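With one protein chain withheld, the remaining protein chains of the complex are depicted in position.
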Amino acid sequence: MDEALVVKNLKTQFFIYDGVVKAIDDVSFTLRKGEVLGIVGETGCGKSVTAYSITRLIPDPPGRIVDGQIMMGNVNLLRNIRDEAKIILTKRPKIKHNYRLIRKNEYFYNKIRGKYISMIFQEPMAALNPVYTVEDQVAETLLLHNRTRMLKIIKSASEHLPDLERMKNEGKISVGYQDELGEELDKLSKANRGKESLTRHLNILIESGRHFSRSKEKYERMLKRSMENDELEDKLLGNTTEEEQEEIIKILSKESKKINLVKMSRQLKRRTRDPILLEARRESLYLLESVDIPNPYGILKAYPHELSGGMLQRVTIAIALANNPRILIADEPTTALDVTVQAQILQLLRNLQKDIGTSIILITHDLGVIAETCNRVAVMYAGNIVETATTDELYHNPKHPYTIGLLQSIPRVDNPTKNLKAIKGNVPNLINPPTGCRFHPRCPFAFDKCKVEKPETIEVSEGHTVACHLFHGKEVN
Amino acid sequence: MKLYVYIIRRILLLIPVIIGVTVLTFFLSHANLTLLIDGYLGRIRTPAHIAIVKAELHLNMPVYAQYFYYLGNLFTGNWGYLAPTELFDAGTPVFVEFERRFPPTMELALLATALVLVMGLPLGVFSAVKKDRLTDQATRVLAMVGVSIPVFWLGILILIYFGPNSVLPFQLRLLGSGQIPPSYYYVPGTSILEPWVNTKVSGLTQPTGFLLIDTLYYGDVSAFLAGLYTLFWPALTVALTSFALVTRFLRSSMLEVMGQDYVRTARSKGVPEHFVIHKHVRRNALGATTTVMGLFFATLLSGVVVTETVFGWPGMGRWLFSAAIGGDMVSIMATTFIFTIIIVVANLIVDIIYSFLDPRVRLE
Partner (left out) sequence: MTQSVESSLGRILRARFDSFKKTFYFFTRSPIATIGLGVVIFYILVAIFGPVVLGGNPWKTTQILQFHGVYIYNVPQPPSIYFPFGTTFEGYNLFNGVVKAARIDVGVAAAVVLSGALIGTILGSIAGYKGGVVGEVIMRLTDIFLSIPFLVLAIAFLVILGRNLTIMVVALAIIWWPTYTRIVRGQVLSVRELKYVEASVAAGSSSIRTVMKHIIPNSIYPIFVQVSLDFGNVILTIAALFYLGVGFAGYYTPEWGNLIGLATDLGGGIPAVTQYWWTVTIPGLAILILVVSLNLLGDGLRDVTDPRLRR
């Protein structure tokens, strides 16, 4: 299976006082494994809403994902989406929610978010909670989704204490293990960040190993329970019946309440003896190191308001990638940053992607960023995807009139013209969008059919699709 | 900055406010000289005596000098004298009376504050989380009615409808039945609390003056419980009429925080909704609530004054009431000053707690 994510016929709408905003109108696209897919469009075209629909962060009221399928592997993340709420379209649209179902689906999605699908957002300065330290917020995601691995590392560390001590004194990694601890040590030696960092990591490993041995039964039980939970989660994402899923969700939700994040955050601030928290701290340190933050150990204890925008964005990237998610959605990650920092962040994303193999959806309105970073591009207009192609193909061979208009409106240094070519007209009102093709009022090539019928998506060459009546009949196979 | 530096700065900022208050009380107390002199006269009211008192109060000196003497008196506890109660009694110094009256008021105020926090904070969180659903609407109605009821009326209603002569069925008569009387009905010789209230007769010394603490100190648990029960109803009255402020503000504060970006980040990490609210939203929302605490304490203490009067609770509010009727100005000034100090200190404590919650505050 080559696809990380397949979105089919996604429809998201907002029910407000003035009417129904049809923000996303039957959107479909595919994200292939290991690629960077860019979604580009003007403000208000629905790209952010698409991202939020995939992670189900749409505020409900007033928004709702009305229909669609999001396939991650074999699982449709939006199963029974239509049962969640009944929409009564009277003069003022009313929604009746089925809260039990919504809550169950929330439990399900909380297992997906942060672990399989992560997001980073536009405003790094506002993205982190100002009253908690950086360490707390990075560790939070690890403690939610990565307990098993952390417990295994600690257990292994507790069994190899003398080796770890020796490595600490030597200042380098000299032993390799076959288990998770070995992986970690491998990562550390490959990262090669210097003796001080290595010493720190080993210190924490040793300490957590010691604490593990002190209350061996307690942590062994914890590990066992954590592994059982993992099994259940995996089953949840496989092919199961409705009842099985309900059962699993019930058990998992009970378990998740036992992880008391508030207590943990308090313990993290003081000198904690809990090996899991220590390991979470160590991995947070590793993550901060891997996003190239200067003085990572000091930054752990810092508060968000003490950091600059670029550093905060790195922190959010670290948080998003903490659990090696399959999919990362980046919503205008560089729009709020200076151009130099922008380049660094994009480079960072590309490098990390190579290391971890995450598939990335990059949302932006900046065609330059797309050109630099993306393998494939989807162009959105007024809630529809109008064209999809590889980056090269799109820039050299744009088909859809809107894409052509966009590309033409970029001022070019190598071809200075006197007048800037703008696309005439304005972005349409999504409560009462234009009939037929939503772009037709602004399209220089529009004809009668465009006003009446919504264009289908046609594949004009391999991997290049367009939604425009001009290409009807010109499809490949 | 460091925490203790912040605390010291906050305390320093208090000083202008306290000075301002003393100026205000000074002008008030010297606005009506007849009353002022009356407050310092004892039983003897010959013209010679009056002249002595006038000199003692430095009334012949310029205003600013009077102010300094006033400050001196204020901070040394020389607050004047109450009218003598018995024929050959010299009037009790106001400061002594204050010592006697302060603990009951503090007990009442503290229990009322505790009730408000226990009632108001969870309600504020709930009504924000379940916005526009039944809990929210009901809470808002309750809060609104609570803050619209005249405090004294609520107290009277409680005494009438839950008291011994109530027109309602007797099961509802929670007060004044059997062994546990409400404070209003303190009839000498009939209650468990008698030895405590009538210390002249029983000879019990009250180490702290706080009824609840003293009963525990002596190990008299039944008296402790009786005292708690007696204290509960006036405290509830005060709490019901002032909790709305906290609840409403917490609700709007939480709604504002829930729309913030960092809450969205937390959700995108897969944090369960329960912890989104109780970890990420709550601390930020509570922090903002501290801005309304000043007004809350003012409302609370005003309510305490009236409630003490209605329920007959022997604290500073009741003292203020009888002083107001009797034209006893020195007592009024003393109570005004103390109430203000209470609010100022309470605000300080709230600010310090806030600086624990929100590290950004310490930057100022």
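Labels A and B are assigned to the chains in the order they are written; within every chain, residues are numbered from 1.
Methods note: contacts are C-beta pairs under 8 Å (C-beta built on N, C-alpha and C of every residue); 3 or more make two chains touch, one makes a residue touch a chain.
The shown structure was predicted, so the numbers you read here are calculated from the model rather than taken from an experiment.
Visitor: Tell me which residue among B:Leu157, B:Leu228 or B:Ile352 touches the hidden chain in the full complex.
Guide: Missing-chain contact among the listed residues: B:Leu157.
Visitor: Can you work out which residue in B:Leu3, B:Val17 or B:Ala138 touches the chain that's missing from view?
Guide: Of the candidates B:Leu3, B:Val17 or B:Ala138, B:Val17 is in touch with the missing chain.
Visitor: Going by the contact rule already stated, which one of B:Ile7, B:Leu228 or B:Ala324 would touch the omitted chain in the full complex?
Guide: B:Ala324
Visitor: Hey, which subunit B residues sit against the chain that's not shown?
Guide: 16-17, 20-21, 24, 28-29, 31-32, 35, 144-145, 147-153, 156-157, 159-161, 163-167, 176, 184-185, 256, 294-295, 297-302, 305-306, 309-310, 320-321, 323-325, 327, 329, 332-333, 335-336, 339-340, 343-344, 347
Keep this in mind: only the chains that are shown with their structure count from here on.
Visitor: Could you state the distance in Å from the CA-based centre of subunit A to that of subunit B?
Guide: About 52 Å, centre to centre.
Visitor: Across the complex, what residues on subunit B touch subunit A?
Guide: 260-275, 278-280, 283-284, 287, 357-360, 363
Visitor: Per the contact definition, I'd like the list of subunit A residues that touch subunit B in the complex.
Guide: Its residues touching subunit B are 55, 57, 106-107, 109-115, 118-119, 121, 123, 126-132, 140-141, 144-145, 253, 256-257, 261-262, 265, 303, 305, 316, 319.
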